[in-house]
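Submitted below is the structure of interest, expressed as structure tokens.
What you see is part of a larger complex, with each chain still in position.
Labels run A and B following the written order; every chain starts at residue 1.
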Amino acid sequence: MRLTRRYSFSASHRLHAGVLSDAENESLFGKCNNPFGHGHNYVLEVSVTGEPDGFAGMVVPRGKLDDFVGRTALDRIDHADLNNDVKELREIVPTTENLSLLVHRWLNSAWDAEFGDDGARLDRVRIEETARNSCEVTG
Amino acid sequence: MRLTRRYSFSASHRLHAGVLSDAENESLFGKCNNPFGHGHNYVLEVSVTGEPDGFAGMVVPRGKLDDFVGRTALDRIDHADLNNDVKELREIVPTTENLSLLVHRWLNSAWDAEFGDDGARLDRVRIEETARNSCEVTG
């Protein structure tokens, strides 16, 4: 059984790879390489597998999960500029792929301390950048 | 190959665990524990795996599946109060998790009698309570 919570956040970013020339960056990233950046209303989905406990019928308490995702991930990226405000993204390009890997790493590394006793496992992190573009990290 | 049909239903419920105190219920379920309940426009997705038959090109006839899901599940929960109208939910908390397990059990236990000869297998039941909260049971 898999429970999924859906969150949203707004952020700006610029796709620009330091190791590439300006012409290569523009060719590869197109408008996403514009110098002052742009932004998105992102969607973040966090999926958890487990069994509902016998008395409350929940894989994981909603409030506990929301609070954890807020502290561990959303507070760092909501209403932020990904290139400037998120130190892990200063040296790498803030694509949906890299952002998904980062959010998964944040949640995964803090997971056991928080949910180790609940038997609920982090199953998937999915980020939607636009209706046309999304990325999932499983495990 | 997996075919998914999407249905909707409206229902009310109250999250309240009989074995917990009032204070524990309120702390765990928050506003969902309000005494007279509240409700949702739920989404139910039923996924079926199989191969399209050679002449009609369908994993399962649409009308047959819709009729089955209607009789077996939707008729019991649409425009219902889950706590009072669904006898299987009288003793357990009608969370998205427990509701998903129940609908999966209903469909699964009647599946073979209905679709045993079609080669179509029930693959997944997914229920969306709100845009923020959903649950899947696979198998």
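The rule we apply is simple: a residue touches a chain if its C-beta (ideal position, glycine included) is under 8 Å from a C-beta of that chain, and two chains touch if they have at least 3 such contacts.
Remember, predicted model here, so these are calculated numbers, not experimental data.
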item	value
Identical protein chains in the complete assembly, only 2 of which are shown	6
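The criterion applied here is as follows: only the chains that are shown with their structure count from here on.
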item	value
Superposition of subunit A upon subunit B: rotation angle, C-alpha, nearest 5 degrees	120
Interchain centroid distance [CA atoms averaged], subunit A/subunit B, Å	28
Subunit B - residues contacting subunit A, complex	17, 19-20, 28-30, 92-98, 100-101, 131-138
Subunit A to subunit B touching residues, read off their complex	1-7, 52, 55-59, 61-63
